[in-house]
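The structure appears below as structure tokens.
With one protein chain withheld, the remaining protein chains of the complex are depicted in position.
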Amino acid sequence: MGVGSAQYSHQLDNVFTVGERIEMIRRVLAKEGLLNRCLIVPIPDIGQHALWVSVVLQYCPKFDVVYTNEPLTRRLFLEAGFRVEEIPKFNREVYDATRIRRLMIEGGDWESYVPDEVASFIKEIGGVERIRDLTRSDKVVKV
Amino acid sequence: MGVGSAQYSHQLDNVFTVGERIEMIRRVLAKEGLLNRCLIVPIPDIGQHALWVSVVLQYCPKFDVVYTNEPLTRRLFLEAGFRVEEIPKFNREVYDATRIRRLMIEGGDWESYVPDEVASFIKEIGGVERIRDLTRSDKVVKV
Amino acid sequence: MGVGSAQYSHQLDNVFTVGERIEMIRRVLAKEGLLNRCLIVPIPDIGQHALWVSVVLQYCPKFDVVYTNEPLTRRLFLEAGFRVEEIPKFNREVYDATRIRRLMIEGGDWESYVPDEVASFIKEIGGVERIRDLTRSDKVVKV
Amino acid sequence: MGVGSAQYSHQLDNVFTVGERIEMIRRVLAKEGLLNRCLIVPIPDIGQHALWVSVVLQYCPKFDVVYTNEPLTRRLFLEAGFRVEEIPKFNREVYDATRIRRLMIEGGDWESYVPDEVASFIKEIGGVERIRDLTRSDKVVKV
Amino acid sequence: MGVGSAQYSHQLDNVFTVGERIEMIRRVLAKEGLLNRCLIVPIPDIGQHALWVSVVLQYCPKFDVVYTNEPLTRRLFLEAGFRVEEIPKFNREVYDATRIRRLMIEGGDWESYVPDEVASFIKEIGGVERIRDLTRSDKVVKV
Partner (left out) sequence: MGVGSAQYSHQLDNVFTVGERIEMIRRVLAKEGLLNRCLIVPIPDIGQHALWVSVVLQYCPKFDVVYTNEPLTRRLFLEAGFRVEEIPKFNREVYDATRIRRLMIEGGDWESYVPDEVASFIKEIGGVERIRDLTRSDKVVKV
């Protein structure tokens, strides 16, 4: 499992450090007894799409198939000659990262849409306060 | 001829790799018999405008005049003491990159607005499929 | 006094080089006789929020309290265990960077909202012309 | 387990890509039945020692103790207030990376000094040929 | 023709800017009437060998064969599945960059070992003075 944008955090799209994201995945995999069948690999963005496939190849053990629903990732791996498969979506309208972050910001019931291990970890590290701060600004006049 | 943003590709504003962009220019210049009078130089963005003039000077053989219509490039070279000239516009409303990309995305007649060599090269490398994929997203809720 | 985004300039949000920004601050501090009580430190953005506190620590002499109104900076230093204080606001609606830049672009009376030393320096280096150029574009069709 | 210098490979000191290094470790841990008790985390070098501790904190789940024999890593974590412990050395004169690489280059018996899984993996990917090529040069006169 | 290490100059190994190197090659090709059969492409080093092939592919139009005598470049392209050919050496002991630079530093007859166009260009830009300065140091005690 590649965890992308590894160097980013404290952004609305990447709230958590890659270490925190790995910990969330690890706790869920541990509970499901899957830890010895999965490898979690953080992969930093290189900022140059033409190099992205090489970066993934560099960070990961050899793989045969790429599973992704992200159109750019899919295109880049297709152009590089890889087999790319879709990830079956499970109730995508509800389990959507942007929607869940919005619930966190607005004080809604976000805990129901993430695994229990993830919910308790996010509370442990003050994740809700962090995401709320990320939406604040000290600007008066908007550009 | 400087080809800027050399490290970028697979973005809506920079669809093609710099190698692909050089190839398009090269084919047109070859057809016009101008190859031995032009030098095509890819120039990477440095991301720091105050260094941009130095980057261009570093990548290009000595030059006396800068031809550009881009206001930031014009200002940076003016502040560095260069002579900057405008490029005469030819039917600018019609030969506009954003408009042509939109035609490609929407299945319109984009081929009429680029040289034949460019149109056939773009088809050769699946450029239309690429630009369409770049407009797709797997997000459900918009930020 | 940390001057952030040190590597950027010629952008709407960072019009001036960090050297120019230092010069503006220096002239005001000199007039107020405060130069020997302040240290002005340019700090480049690292682009990775999780490293930002370490970058500030690396560039600055030891400090005990952080004064900032910027929510992200405040959060990052709080998470790192620092004491963070607000800067008392003085007539914030009027002395707002975005509003003053807008006055410069539209030919309004911006000089009344910056110290005299800053106004004369900005004229000295053609700052108003620069900021106006930064708002121009050679694009016809908007994305 | 942090695997440092993650972005480097094909160098005498970092012969293998980080993906290949992860694979070697993974195969040994798998054989020992330790996969579900360890987490392997690639960590890229940032090239600025003052930021290194923050990079490690960013990439790894929370940790309490740092195990290392590398003096610079030890110093950086000590200065950041961490507890740092030595890794007990096992026959260090013999199991030394530089010595084993030298055996590979000179055609000696290197296989005896690495786990069987690692030896077979290195042969699988042509690692010995790679390391030999890295010692070659096309220079005639030495600087 | 790829001109590597494009971002470096004023180093003993890369004395000239990539723009100056392009100009030297261009003058020789022009004299030989080969300008319309060659494309000169500056390629910046990425500092990560595992990405190097992708960088070259990104900067260059499509190619089928790689000509190089540099062992690392050869290995990287071989691992990526390319056909790699040697460049026939012509009097390699004499036409050696390190040796010619040494002649420039020591005031020897370097002009006999480069094309006339290159010799006159190097004199035009004060290249000999530059290379001599690069060998100087203001250090007293050596590390």
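Brief remarks on what is shown
Here the chain labels run A, B, C, D and E in written order, and each chain numbers its own residues starting at 1.
Following the convention adopted for this analysis, a residue touches a chain if its C-beta (ideal position, glycine included) is under 8 Å from a C-beta of that chain, and two chains touch if they have at least 3 such contacts.
Keep in mind the model is a prediction, meaning the values are calculated, not measured.
Across the entire complex, contacts from the unshown chain go to B, C, D, E. Of the options C:40, C:84 or C:103, the residue whose C-beta touches the omitted chain is C:40.
Of the candidate positions D:32, D:70 or D:124, contact with the unshown chain belongs to D:70. When the omitted chain is restored, the residue from B:3, B:28 or B:46 that touches it is B:46.
Of the residues in subunit B, those that touch the hidden partner chain are 46, 48, 50-51, 53-55, 57-58. The set of subunit D residues touching the chain not shown comprises 12-13, 47-50, 69-72, 74-76, 79, 92-93, 96, 98-99, 102.
Although one chain is not displayed, subunit E still touches it through residues 7-11, 17, 126, 130, 133-134, 136-143.
Following the convention adopted for this analysis, only the chains that are shown with their structure count from here on.
Interface note: subunit A and subunit B, two copies of one sequence, contact each other through mostly non-matching residue numbers (shared numbers fall below half of all numbers used).
More C-beta pairs in contact connect the chains of B-E than those of the other pair, out of B-E and C-D. Separation between the centroids of subunit C and subunit D, computed from CA atoms only, is 43 Å.
Across the assembly, subunit D contributes residues 7, 9, 17, 57-58 that each touch 2 or more other chains. Shown here, the protein chains touch in an arrangement that is not a line, ring, star or fully connected set.
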